[in-house]
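Only a single protein chain was left out; the remaining protein chains are all shown in position.
And then subunit A:
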Amino acid sequence: MELKEKLVSSFLAFENKGGLDLDSNVHSIRSKAIQNFEKEGFPTKKDEEWKYTSLKSLLKKDLGLFPSTDKTIGFKDIKEYLINDIESYTLIFIDGVFNSFLSDTTHDDCDVCVLSSALTRPKYKMIVDNYFNTIAKDNNSMAELNTAFTKEGAFINIPKNTIVQKPIQILNFSTGKEKEVMLQPRNLVVVGENSHVQIIERHQNLSKNTTLTNSVTEIFVHKRAIVDFYKIQDDTKDSSIVDSTFVTQKQQSIASVHTYSFGGKIIRNNLEFYHEGEHITSNLNGISILNDKQHVDNHTLVNHKYPNCESHELYKGIYDDKSTGVFNGKVIVEQEAQKTNAFQQNNNILISDGAEINAKPQLEIFADDVKCSHGCTIGQLDESALFYMQSRGIPKKEAKALLLFAFGNDVVEKIKIPQLKTRITKLIAKNLGVDLGFEL
């Protein structure tokens, strides 16, 4: 049976067996979503938005939709994936199921808990009704699919005037009890006026089995709030992810989403920013370092709708072996959005002959008093710089790594959590296959 039919036919069972409330609002949202998915199906290469990325090889697999969870997973198994040299709230999901034993949640100043309880408890009804699936709906078929199978994920609700002192880590593990699984985590983040929060998200496969994660995150940023969201994608070579992140911003807020793609079979990121007020700043940063036959596809959209807003986008890519990269950055400046300042840059380095990059920086501008620019480059390392370093006794491999490291450093510099910065630096060094020999 095809995966699409399997998904559609198991929808009823999913709602009934899962003990989900069939009278709720959420039920009608789910039903609508599965209808939309059934109509649209999985994206194919014929869709302009999926021109360079094909999910075909994954969809052929017999993916298990409701994996059984491995209860034997302990702290030692997941320790290395946590950033544990800082205090933080943690939300640990194992095979899509929340693990309260390993997690550290709170309800004190703010809510850092799970979506399943938010969807069912009357206390959160208003928040769910106001926010859940308001930006993700009618966007793309993968997001619709996730909505239909929404059950679990992170729920973060920060009230007004709250500075969350500790970063929040969201970790999704798959243990590979089944050979091939599909996971659909769903996160909802609401940040109130004048509040500040930092979130780190990671998906990790603990086995060598195949996983396909179809994740959706909705982030609502209210007036003058500041949100930093870090995504670490350093998964195994058999793991794929389709990640859709939607951000809605109110006036004077600052939202930054950082994407670090270092590993995975197919990585597809849909990152979209929608503005609902003036003087908004949106930051999009990304770095991709891939080798082997890995594939990364970064699709971004910044929709400028109001005057006096800014967006800064910086994506860097280093592609080795037979890896392929896609960058599609869309910036829309609507007629009302005068005095917009939109900047976009995409730099790529191809290290080997089999590597490939497809870039499409796209500007659509309907307002005249704006400052918009984009730049895109594809090139290789500067031979003379390499020679200079070699002539001073630095081996070629290290010299190369240093130059590549310097190339990606602009993006790494934007990380505001020092411990995370160290971790990312180490990951970059690991991916470049060298020990840099210095701490940054």
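By our rule, a contact is a pair of C-beta atoms (placed from the backbone, for glycine too) under 8 Å apart; a residue touches a chain by one contact, two chains touch by 3 or more; residues count from 1.
Everything that follows uses one rule, which is that contacts and distances are computed from a predicted model.
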I notice the complex is incomplete. Of the names "Penicillin-binding protein", "Sulfite reductase", "2-oxoisovalerate dehydrogenase subunit alpha" or "Iron-regulated ABC transporter membrane component SufB", which is the UniProt protein name for the chain that's not shown? "Iron-regulated ABC transporter membrane component SufB"
Contact residue for the chain not shown (choose from A:359, A:399, A:420 or A:434): A:359
Cross-chain touch to the chain not pictured, restricted to A:59, A:127 or A:378, is A:378
What is the set of subunit A residues that contact the non-displayed chain in the whole complex? 48, 335, 338, 348, 350-353, 355-380
